[in-house]
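Note that this complex is displayed minus one protein chain, with the remaining chains in position.
Every chain is named by a letter (A, B and C) in the order it is written, and numbering of its residues begins at 1.
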Amino acid sequence: MKQDVKSFYHTSCHTDLAVEMKEEVERKQKLTGIEVITKNHRYHGIKETRIEITDSRGEAALGKPCGHYITLEMGKGSKRGVKNKLSQIVSEVLNDYLKDAKHILFVGLGNRQVTPDALGPEVMEQLTVTRHLKKFGLETQQDVKMLSALAPGVMAQTGMETVEAVRGVVREIHPDAIIVVDALAARSSERLNRTIQLCDTGICPGAGVGNNRQEMNEETLGVKVIAVGVPTVIAVPTIICDAMEQMLSLLGAKNADKQLEELDEEEQFQLASELVEPYFTDMFVTPKNIDEEIQLMSECIAQGINAYIEGEDA
Amino acid sequence: MKQDVKSFYHTSCHTDLAVEMKEEVERKQKLTGIEVITKNHRYHGIKETRIEITDSRGEAALGKPCGHYITLEMGKGSKRGVKNKLSQIVSEVLNDYLKDAKHILFVGLGNRQVTPDALGPEVMEQLTVTRHLKKFGLETQQDVKMLSALAPGVMAQTGMETVEAVRGVVREIHPDAIIVVDALAARSSERLNRTIQLCDTGICPGAGVGNNRQEMNEETLGVKVIAVGVPTVIAVPTIICDAMEQMLSLLGAKNADKQLEELDEEEQFQLASELVEPYFTDMFVTPKNIDEEIQLMSECIAQGINAYIEGEDA
Amino acid sequence: MKQDVKSFYHTSCHTDLAVEMKEEVERKQKLTGIEVITKNHRYHGIKETRIEITDSRGEAALGKPCGHYITLEMGKGSKRGVKNKLSQIVSEVLNDYLKDAKHILFVGLGNRQVTPDALGPEVMEQLTVTRHLKKFGLETQQDVKMLSALAPGVMAQTGMETVEAVRGVVREIHPDAIIVVDALAARSSERLNRTIQLCDTGICPGAGVGNNRQEMNEETLGVKVIAVGVPTVIAVPTIICDAMEQMLSLLGAKNADKQLEELDEEEQFQLASELVEPYFTDMFVTPKNIDEEIQLMSECIAQGINAYIEGEDA
Partner (left out) sequence: MKQDVKSFYHTSCHTDLAVEMKEEVERKQKLTGIEVITKNHRYHGIKETRIEITDSRGEAALGKPCGHYITLEMGKGSKRGVKNKLSQIVSEVLNDYLKDAKHILFVGLGNRQVTPDALGPEVMEQLTVTRHLKKFGLETQQDVKMLSALAPGVMAQTGMETVEAVRGVVREIHPDAIIVVDALAARSSERLNRTIQLCDTGICPGAGVGNNRQEMNEETLGVKVIAVGVPTVIAVPTIICDAMEQMLSLLGAKNADKQLEELDEEEQFQLASELVEPYFTDMFVTPKNIDEEIQLMSECIAQGINAYIEGEDA
């Protein structure tokens, strides 16, 4: 039964955010194998949640591998105001994850032609790569790390699994670690474009838009992979699930016999599956002003990575 | 009660396609004040529906002004194969609408930074404007019309109603008619990016993405306005409505007392409103490969307009 | 003779920078009708030159109308470092020019598809327009001005003179003043992408890339026009002229009879004209990293305009 709950949320009501998975699971069971620390940056209205999955029970509960997941959530106020603070936290987290790395390969996942999927390529455009300068002796400051960068495109453009292109490049240039940026999917519209998730366990490219590709992690690439993501889309079934749940509770209140409320999760899942037409699995939900959101969040992440590379917070 | 039906579909389950409005209304009432001709281009799998709204009863039923609405729907096969045929029909329809116009102003509505809203600007990039050549005597073929073009951007970028910018330009350059291209919203995912709608009654910019701006038509602009649209998005409430309807019928079959089936349209609408969170009104649903779809449909429309301007089908 | 000198430099060795025109003319004659103030912002390495053309003698000498021309030149150091200071000066200059304006129309000239001509549209993408917010009461801070914006495109895209589109919009929305941003041509590669020129006499769109269009100024548009420009290209004949001049002096030194040195300006001009093939008038010279340069300078100008609109330096 637990398995069913998990597959329900991971398949139909998809989220890439560890913080949302935790919330879902918490509703049903006591969490074991998971440690959570929450910190409020009051002045800037940023909520920081650090989730550590410590063993296989935690892995089973959240459907994610052991590792550190850090979620930075902005409050409801102006995002512009907190951009610099967020960048600074991103830079600090990267320093924690990759203290001794000398050469970083940045990988900007996604399709630059589809606005909500363009986060990775947009971040790349704002990075200051340094590998060629270091190699030619044009950048001599010790603290500045080597940075190389790649935006490999998506399978419909390249005919390749992203991991193939990245693994090939890794074998040529031998970075110490990889920082991957990708657009993610969220459950909640409130977290959309207001949340940055960092983790040290890699990423599954295209998960946000429902294209499950081969994973990019230390196992498949041979070096540590830090993933930085922002939820920019919601899957269509997620929205249907939410509406259905609300509808059930509304209807339940009206029906004396309570038959509807008695549908268990398994039955709700069956119902949701029938309501979701197959073609909607190739669609996503995104806000109208997604161009502004991507611009702002990509600036924020690029600034954080640039500061990390320049050793400003080291 | 009829009013409620209308506002239900126009507000919550939004569509810009006359052909979808007709289908909705037909389910409930006999159509009066509306004439419909359907034609199948069998070889290319294109279905052409010509709806003429002839009087105020038709206007009331479809919620659209008197005029000619032509919908071209592609079949399920390859779109590439029928592109040239579609372009040719677009060119012919423009010739029917604007037989004697000598100077056309093209207006490409939408936001080029948001993929599903970029149809208008993308078409403009593929047009061959001729007004300046005609004026300088560089284009002397009699049959070639004058074409000027504008992509005014959206209110969040310009601070203006689109109609303000267009009216200003019209007063300066005095075109005989305007061709406006915009992305639309559809009810049905099957029509998404497979349908072109042309009409001679103008357009409401941004309707597709739910931003209702001032109308662009003969009344507000002083010259005939031909609108060409392609549905590229579905509104979130539309999808919720559909799921809800299916759920009600599923549940209805299970419930002996049939209480749920007895919800009338008014009650269904109330229910849908409660299920749709306010922030979803600023979101839309679009397919993952929207970049390819926009590319193909914009080529198709641009080719049709270029052929019309060059007088090839005159 | 004066006329010949002027037409020589304005036609063949084209520059849009008042500061370069002044240098050219100064080499040949005493300046009258022109007042010059120079200021060095030592800390940031910015040289500010204020040229006021006060009467018809100044107009004749520089080939520009009476008015205030301010040139900000960056030193050879890192441009990133002085970006904020430059933005601040831009904001202050706009405040001097347009102290009492309440509603500004921004016009971003140029072709976004051609990198060195994309300055205007790039600035527009980074502006915060406010007119619609002010009108709907969503922006209520007194100090914040109304800002609307337009990127009309170039004649090959629109079939219109830019001034036609802008005049139409001005008549609809009645701004108090216009700020126009465009890419310019310079004589000197050292000034390329390191200089911002501001003036209160308007602009001739496309002058930078050699397309002389109708002027945009108070006379043609009915409101004050502040022009902000950055030289991003050099005209091909300019480079030929320079090489020729150097060649003449090299050869002159070698030739005992000095025949070559004795070519006067008129003859030099004839020579240059014969050396420049006609098709080169449709070409320009630009640096390879023009994408980075445009990005940086557009950020700088947009930041300055945004600060002016928000009343930060008022």
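Note that a contact is a pair of C-beta atoms (placed from the backbone, for glycine too) under 8 Å apart; a residue touches a chain by one contact, two chains touch by 3 or more.
Here the structure is a predicted model, which is why all the values come from computation and not from measurement.
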item: Visible chains that the absent chain touches, using the contact criterion stated earlier; value: A, C
item: Listed residues A:Leu150, A:Met283 or A:Ile301, member touching the removed chain; value: A:Leu150
item: Contact partner of the left-out chain, one of A:Lys47, A:Lys85 or A:Arg167; value: A:Arg167
item: Touch list for chain A against the chain that is not drawn; value: 113, 124-125, 129-133, 146-153, 155-161, 164-165, 167-173
item: Contact set of chain C toward the excluded chain (per top definition); value: 111, 113-115, 117, 156, 189-190, 209-211, 234, 236, 239-240, 243-244, 246-247, 250-251, 254-255, 257, 259-260, 271, 274-277, 279-280, 282-292
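Basically, only the chains that are shown with their structure count from here on.
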item: Centroid distance [mean C-alpha coordinates] between chain B and chain A, Å; value: 35
item: Overlap residues in chain C, where contacts from two or more other chains coincide; value: none
